[in-house]
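Please read through the structure below; I'll follow up with questions.
What you see is the complex with one protein chain gone and the rest in place.
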Amino acid sequence: MEWHEIRDPKDPELDRLATRHHLHPLHIEDCRHRNQNAKVEESSGYLFAVLKTVEVAADDEVTVKELDMFLGRDFLITVEEPDCAASRSILAQVRAAAAGQRGDQLFYRITDGIVDSYLPVLDHFSEVIDQLEDQVLDRPTSEALSRIFETKRSLILLRRVLVNTRDVAGHLQRTECELIQREMWPFLRDVYDHVARNLDLVEMQRDLLTGSLDIYLSSVANRTNQVMKVLTVLGTIALPALVISSFYGMNVKGLPWIDSPHGMAIVSAVMAVTTVVLLVILRMMRWF
Amino acid sequence: MEWHEIRDPKDPELDRLATRHHLHPLHIEDCRHRNQNAKVEESSGYLFAVLKTVEVAADDEVTVKELDMFLGRDFLITVEEPDCAASRSILAQVRAAAAGQRGDQLFYRITDGIVDSYLPVLDHFSEVIDQLEDQVLDRPTSEALSRIFETKRSLILLRRVLVNTRDVAGHLQRTECELIQREMWPFLRDVYDHVARNLDLVEMQRDLLTGSLDIYLSSVANRTNQVMKVLTVLGTIALPALVISSFYGMNVKGLPWIDSPHGMAIVSAVMAVTTVVLLVILRMMRWF
Amino acid sequence: MEWHEIRDPKDPELDRLATRHHLHPLHIEDCRHRNQNAKVEESSGYLFAVLKTVEVAADDEVTVKELDMFLGRDFLITVEEPDCAASRSILAQVRAAAAGQRGDQLFYRITDGIVDSYLPVLDHFSEVIDQLEDQVLDRPTSEALSRIFETKRSLILLRRVLVNTRDVAGHLQRTECELIQREMWPFLRDVYDHVARNLDLVEMQRDLLTGSLDIYLSSVANRTNQVMKVLTVLGTIALPALVISSFYGMNVKGLPWIDSPHGMAIVSAVMAVTTVVLLVILRMMRWF
Amino acid sequence: MEWHEIRDPKDPELDRLATRHHLHPLHIEDCRHRNQNAKVEESSGYLFAVLKTVEVAADDEVTVKELDMFLGRDFLITVEEPDCAASRSILAQVRAAAAGQRGDQLFYRITDGIVDSYLPVLDHFSEVIDQLEDQVLDRPTSEALSRIFETKRSLILLRRVLVNTRDVAGHLQRTECELIQREMWPFLRDVYDHVARNLDLVEMQRDLLTGSLDIYLSSVANRTNQVMKVLTVLGTIALPALVISSFYGMNVKGLPWIDSPHGMAIVSAVMAVTTVVLLVILRMMRWF
Partner (left out) sequence: MEWHEIRDPKDPELDRLATRHHLHPLHIEDCRHRNQNAKVEESSGYLFAVLKTVEVAADDEVTVKELDMFLGRDFLITVEEPDCAASRSILAQVRAAAAGQRGDQLFYRITDGIVDSYLPVLDHFSEVIDQLEDQVLDRPTSEALSRIFETKRSLILLRRVLVNTRDVAGHLQRTECELIQREMWPFLRDVYDHVARNLDLVEMQRDLLTGSLDIYLSSVANRTNQVMKVLTVLGTIALPALVISSFYGMNVKGLPWIDSPHGMAIVSAVMAVTTVVLLVILRMMRWF
């Protein structure tokens, strides 16, 4: 059992191995072009799997990288992307306990390691969504809006990775390929369940995120509504006073109480009564 | 027929039973890690089922806990979560009538008990949604908005539990496993129907809840619209009066009727007429 | 051929019949608990069907009741709900023409009668939706909003009944059960087509109702927009006049034309020109 | 080969033919009741097909009519609706070239003619939707809104006809029925492809129409927003002038510059500066 770790797909060692183990040229091309989805293909004499690692940067952006594997009867070839910390750490961990393991066991451990590495990413987004929900309900800013859409974008990407990985796990779980021994089946089913559960979670998160957007719109509509009410109340309080005092500013004859020494008091009373009546009418018509 | 009730998955008794009955290490791990979905798996010599209990706290939050079962030819092992009142009460009830029952009968009774325990939870949310609908139609507050989303979150969780439980029930109903006798089949189909009906109900509730959100937005839009109309009517009433009285406040010469002793009356009449004409025009153009 | 009409599921006669014809206890329980979906189950020696009748009350609310049937080789048992006018009238009609009919023929006629009874309900909602559409387009009130959601609720309920009834009809149409003779197959297919058509109609109605809600929101938004324009036009007309007349109300020196005998006319002309210029600018910028 | 054209389903000739060719009573009922979906049914000795013709009236409303066909070994019976111009013209065309054709060939030609007749209807709606899109983007009126929903209604109806016709064509394409010779298969597959393509188009149109509604709402929201900005700018320009001129209209002592001969000029300058400062602040805070 040989395990070849290729750390850069451009390494000519990969060509040498391809010739020796009769790897299909399309698979070597896949390793080098690297815009594949996760997939698994059975070829004559070996199994070719493309898996995806996921990392979250500080600004919540998701980076997806690739890890390719060729599993043959007596060899395992792993092809990493040059600067992928995630694959590196998973492979190092599996390597540490690799002594005496069969190829299909190593293959399972690497797959399991990758699937496990999705969980912290999902947890991160669960938290982000929780925060966003509280924030938009409390104060719907355009920063929150922009963050909702960045998260949405990440979840779309994440979902795509998980859907394809689930198909890979589903294929492995049902495979009759002789390269994988029967005793590995419950373990591969376990991997499948794990991915399916993660996918479930992503769907739930997408659902909640869509909800956040609805909260956003509803919150903004609600606030606009309340601002309008303030304007209306201000208008209701000010307009009678304005109209009446303008009225008494006119240079016409015959204004009532104009010569009364209590003029100011009477007019002020009229203003107050008009305002109160107006407010009462509005409230009775349930306008605020 | 032995029934082992393990009340804490950390109990070393579970390891002892695992060794004795050849339980698969992945299943024991499932019991202990407990972030599984509901599922059922047939292993050599036994059936492993993960079921979920659901409880609603006072603040409408849903708590999901786990109950695991191993059903073998001559043993039943149940593994509860330490403080789960729901599983405790179901198991106690089944235990009370357990004498002389076969393993598959006990298994059915526990499954049935768990499925029955979902109903009060669903009823609770039906009521919550009814209240919310009335509330948002009447007065769309941001508390209602926040409650709609909490309920939505709970229903998403609940739906996930029910979907998985339905798959478990569907699997059991079709199982050819010799551990479950043929006469149990109608009973297991009954459990399946029950879960499917509950799931139907949750889908309906989600549909209605989405509707509540639409009512919310429509209600707010409607209220904003009405507030705007009040503002417009206020403006329509006040502006002519303001303009005319300001006009008569000017220190210019040649204002009409300014020296007439009926000045005030004439000007007031002009104001009233202008306002009425404006209101009539607006109404004729169907603006309010 | 005996036809037993049980008019109240609590009737002990049902227990007597259950014993005599070996009816499964779960089915008797289904008759009595009555929160079943429509379904059909083949048991040893008989066929058990749960069907649903639908009635619309004056306030558009839908009431769903149950009618259960046991079809055996030489017996038919129908179990009604105590006060269900719909089942009563269908059964009375079938009973009137029952002489000489086989059990499967009666069974078909009852099923056909129930499916036919859905049509007036659907027609009722078609009309309601037509009215609602016109109403919300013309004047979007919150009563219309509330009615849209009541109708939505009814259609969700109706759809659920129809989906399950379609599954029953689909099952009957494909059944190889010897209790139903081959010559009945085209008739059962006809029932299936009928239910499927009804279901189609309900989906269409749901689609249209969702459309009504969109009209509602669009109408309200449109009206708010128009109210805003009125306010803007009012403001545009009034503000120049207000500003200029306030200006001439100031107790400062050097106001132009203040001593001219044509002061009023000049100032009025300035006001009019300013207002017109403002309106022209707004119109040119396509603001209204 | 006889072709019987029945131009009114009430024609007693139909009963005569039914007796002679042993047509199933349910099919004769289908011809007369005419609220069927498009469908095809194989009976002993003949094939019964219900097809739908579609016409658009001047007001964009879609009228769906029915054309029924019975295809037997040596007969073809077509049953039209009394005043259906569409079926009439298709049948006349096929009749003109009918000499020497087999029954299955005529059957294909009629089906093909009906499917071809859907295309102008679809083209009509493509144009309507294009117009609507431009209109709502440019000026979202409530007439456009109302027309969107009428078109939506028509497309829902059209889609239903096409879905059922596609199922008919799919069934015909796969049929092993001896009434249709093998050489007709590519032609029936062609019909199927044609309907499927039309259905695709309707789905696309529905998608675009939903988009139109979104444009409508967005356009209205945008316009409201712009109207609000006009109001705000008007307010910003007028309020400082109003406040300052009212201030100088007060009958209090100590107003600055009140005795200066340049009072008017100074106060006007203050007003202008305040307004400009306010506008600059708003612009700097990116409020408009």
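Lettered A, B, C and D in written order, each chain numbered from 1.
Note that in this section a contact is a pair of C-beta atoms (placed from the backbone, for glycine too) under 8 Å apart; a residue touches a chain by one contact, two chains touch by 3 or more.
This structure is a prediction, so every number in the text was calculated from the model and none was measured.
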item	value
Interface partners of the hidden chain - shown chains only, full complex considered	A, D
Option from A:Leu208, A:Ala221 or A:Leu282 whose C-beta touches the chain left out	A:Ala221
Hidden partner chain, touching residue among D:Ala98, D:Leu231 or D:Ala265	D:Leu231
Touch with the omitted chain, as defined above, among D:Ile110, D:Ile148 or D:Leu242	D:Leu242
Positions on chain D where the hidden chain makes contact	133, 137, 186-187, 189-190, 193, 196-197, 200, 204, 207-208, 211, 214-215, 217-219, 221-222, 224-225, 228-229, 231-232, 235-236, 239-240, 242-243, 246-247, 249-256, 282, 287-288
Missing-chain contacts mapped onto chain A	24, 26, 35-37, 39, 41, 43, 140, 142, 145-146, 149, 152-153, 156-157, 160, 213, 216-217, 220-221, 223-224, 226-228, 230-231, 234-235, 237-238, 241-242, 245-246, 248-251, 255, 257-265, 267
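Going forward, only the chains that are shown with their structure count from here on.
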item	value
Chain C and chain A - chains in contact with each	B
Residue-number overlap at the chain B/chain C interface, same or different (half cut)	different
Chain at maximum distance from chain B, centres defined as averaged CA atoms	D
Inter-centroid spacing, chain D versus chain A (mean Cα positions, whole Å)	35
Multi-partner residues of chain D (at least 2 other chains)	249
Pairwise chain contacts under the document criterion	A-B, B-C, C-D
